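Only one protein chain is missing; all other protein chains are in place.
Showing subunit A:
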Amino acid sequence: MASSIRVRATSNGDTTEVQALIQHPMDSGFVKDAKGEIIPPHFIQVLTFEYDGKPVFVADWGGGVSKDPYVKFAFKGGKKGDDLKVSWVDNKGATDTATAKIQ
């Protein structure tokens, strides 16, 4: 299966700008389907970006975040050619990881 994560990181020498798009239903648990039955909650709980073994961005998410979330942030440091690791864990225990080279 194709990765659920798209990530792009670009460094300007001083800071690294990161953009990521994640494919996930992010069901809040408050919505009913066409039959009137509640769609069980299914959302990403922790999203982590790691650089050089250390987390540079950690998000604790809940059902309030939109479907297929998009994240953009910048952190100090980060060298061109280095790896940036992205991973998420959702409330059902599913997980996915992707690695991007900083450009």
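Keep this in mind: contacts are C-beta pairs under 8 Å (C-beta built on N, C-alpha and C of every residue); 3 or more make two chains touch, one makes a residue touch a chain; residues count from 1.
Going forward, contacts and distances are computed from a predicted model.
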item	value
Protein name, per the UniProt record, of whichever chain is missing from view ("4Fe-4S dicluster domain-containing protein", "SoxAX cytochrome complex subunit A", "aminomethyltransferase" or "RNA polymerase sigma-70 factor")	"SoxAX cytochrome complex subunit A"
Contacting the left-out chain in the complete assembly, out of A:R6, A:H42 or A:K85	A:R6
Touch list for subunit A against the chain that is not drawn	2, 6, 8, 19, 21, 23, 66-68, 70
